[in-house]
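Following this message is one structure expressed as structure tokens.
A single protein chain has been omitted; all remaining protein chains appear in their positions.
Residue numbering begins at 1 within each chain, and the chains themselves are lettered A and B in the order written.
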Amino acid sequence: MNVLQSREGPPANPNYDHRYDAIVVGAGLAGSAAAITMARDGLDVLLIERGSYPGAKNVFGGVMYTPTIRELVDIDSAPTERYVAERRYSMLTEEDEIAASVSIGDWHEPPHNDSFTVIRGDFDEWFAEQAVEEGATLITETTVTDLIREDGRIVGVETDRPDGAVRAPVVVLAEGGNSLVSESAGLKETDHREHIAVAVKEVLEFPGDSRKIIEDRFRLVDDDGAAYHYFGKGAVGDAFGGAFLYTNDDTISVGLAYRIEDAVTEKISPQDRLDEFKSHPAVAPIFRDARTVEYGAKTIPEGGASAMPELVHDGALLVGDTAGLVLNNGVHLEGTNMAVESGFHAGKAVVKAFGSKATPRPADAATAGTESAGQVRADGGVSNTTRPSVTVRASDLQSYPDSLEQSFVVENLEHYEWLINRVVEDKQLLFEDLPEALADAAAEYFTIDRQPKQTHGRLAKERIMHTVGGLRGAIKLGWRYRKMIR
Amino acid sequence: MPEVDVSEYSDVWVFIEEHAGEVAPVSWELLSEAQSLMENKDEDEELVALCIGENLDDVAEEALARGADRALVADDPVFEPYRADPYGKQFRHLVAERKPDVVLIGGTSTGRDFAGRVAVPTHAGLTADCTELGIDDEGHLEAGRPAFGGNVIATIKCENHRPQMATIRPGVFEATEPAEADGDVDHVEVVVTEDETVTEVETREVGETVDITDADRIVAVGGGIEGDLGPAEMLADALDAELAASRKAVDSGWVGHDRQVGQTGKSVRPELYVAVGISGAVQHLEGMNDSEVVVAINNDPNAPMFDHADYGIVGDLFEVCEELAEQIGNPEALQEVIA
Partner (left out) sequence: MTDNWTVLVGVKQVPDEDDVSIDPDTGTLNRAEAAAILNPPDKNALEAALRLKDEVGARVIAVTMGPPTATPVLELAVALGCDDGALISDYAFAGSDTWPTSLTLARAGEYFDADVFICGEETTDSSTGQVPPGIAAHLDWAQLTYVEELEPRPEDDQLAAVRDVEGGWERVVADLPVVVAVGYGENQPRPSGLHRKIYAENEFEPIELDAEELGIDADEVGLDASPTQVGGMDTASPVEREQELLDSVDDLAATLHKQEVV
């Protein structure tokens, strides 16, 4: 009589073991990049996210570098806020500022130097949607708690839900900086404390026409945006790190990132540190009347090539922050493009591994030629069919670390590690003594009184030379950092 | 849908809610408010108190003393204790037979339980959880209720259907004291028999019912107390205050629903209202806005409650409550502080 009699409703016990080729843990940039790459090449992908939507756990934002993303998706449809038209680098002492601004004419033209400000909550959600468009299955509000091992191989994941185990030949771990699953499964060592930075961020808006106020204060037109970076005592005190300030569409993002060891020894909370920065005389006018609409804090692995764990295992790969692939300490904030790049290479390696396995799959056979492979999942009739299980060994995935090695990622990391070691050694000089000396020198040089200008110039020069250890010291310093400007 | 001849309907009815001889205070509040509504009704219209229950002679008498022109009494054991189906059936029968223009019911769990059972079969217009009542120029009932989280008052009308029914939040209106009873008591035919009922009350455990609506002082708790009532109770004791709660605390099971302030609870207007760990959602605020002095105690300095309080203290709820209770409970210490 009613529709129930003629309808085959939901199965009593749906089962998705061995229904997917790969499970991706975490729908952040690295996870979604891997999912897009694999789904596009016809693999069935299950993307598991613990937040209520991808990006929900990420209040971070900032500048997104998009050369790799551009290859994966239509970047023009992405929720970017503004393109970066001005970069400003600034040394702050407790009271003074010395700054350099870079604004290149080309940046105003597409592709805008592939640098856009984004709000990660929005961007990550959109990026994961692109994976779903390619045919991946996304489920949210589900936390992966452990990996399933059989005969030493990883064969699936355990989640916090009832009936919560699901099996697939490959697991891509993209769980972010707090990589608890990878660590507890022994795929990487617990992050050593000095390799971790703490970051806090606020999103601010202005009363009234917030967009216009931002455009006026930062001298922006249309979709122009600004990215300001601050270093020195006035930014992060004695800690090793920096502060940043980005313009979004109608809000601004401000925050800082510094080493956790400094946060522990310094006894000032990151939030108080941020408040201190915001009240620095050189930046306070920017924030006048602004109110906080969002606040967040997180820890990030600071990375470096030697902080990288083994990237491939039997049945699993590590990508993004989980793999220590970040450059993130306030000096460089380039975790995002490395995350995307690593997800992309990992995805390619999985596709390659499956290509060599060449196992015919029943679902594919059923839909071959009529639908794109990515939509296999859409036909409801195959709920309980499983496919022959495939074994993917670490050696099958070796092309991931190999191609990563050749990409800019590892080169950047090595370069970065070198830089960090130098900078840490010279921290006192670079972030405290030199900025102070520069500020004093500038003050001296620009002093308006009845002394001849030459006198001020000579005194300013003396002040700087004294700080760096005379002419010999200045030459040594220049030599030490020559690589930076190569 | 059948057209209704609205002119056939007249009189204002107030449902007198009675449980085992106790009348719910909201019934008297409504009777009092209905008298002002009568000023805008035709002169020949009556204010009718509808009493359903068992042994209602005293209740009917008091209704007349509190301003009803007439008491309709359906008196039968089938109505005790309250059940939705016999109440609804009897009420429906009377509405169909006598065609009241306006029917006002207290927004208690009983009133909210059976109002829909009356309104639906008669295709009456029913407005729930009202906080304002009025009669417009054309004689239609204007029932105001908080909408969109209490930020606006929506005025609901029912122009083409009768009766115009409303459930009204307890504590919104003030009851007047009884005077000399003047009016008629009509015992009506009881149209329900026990055989026809489809429900049976097996057990009923009702303690002393509290009425927070006429308390002079209230200590109200919210989600911030995290289930520990001790310090708030200590403060309530010291202040000789009634304990009340936000919806959060009631839904969490820490405090009974009869002590809920705000939307789906009660409206209160004490001299002193102390909000302990209440964030200050609009739904709560519109239940206590008429309080004279409001004190907010919260450990979250950003709690909206502080914007709606006269005095606020940011601090550990438990410490503040205990300290304040000690100072108030100890007159000497208090004198010292004042000095």
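Keep in mind that, in the parts below, a contact is a pair of C-beta atoms (placed from the backbone, for glycine too) under 8 Å apart; a residue touches a chain by one contact, two chains touch by 3 or more.
Remember, it's a predicted structure, so these values are computed and weren't measured experimentally.
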By the document's definition of touch, the residue of B:A124, B:A175 or B:V192 touching the omitted chain is B:A124
Given A:T159, A:S342 or A:S403, the residue that touches the chain left out of view is A:T159
Where chain A meets the left-out chain, the residues are 2-4, 7, 9-11, 13-16, 46, 137, 139, 142, 159-166, 207-208, 291, 377-378, 380, 383
Contact residues on chain B toward the hidden chain run 1, 19, 24, 81-85, 88, 108-110, 112-121, 123-129, 142, 144, 146-161, 198-210, 217, 239, 251-253, 256-258, 263-264, 271-272, 286, 289-290, 292-295, 306-314, 320, 323-324, 327-328, 334, 337-338
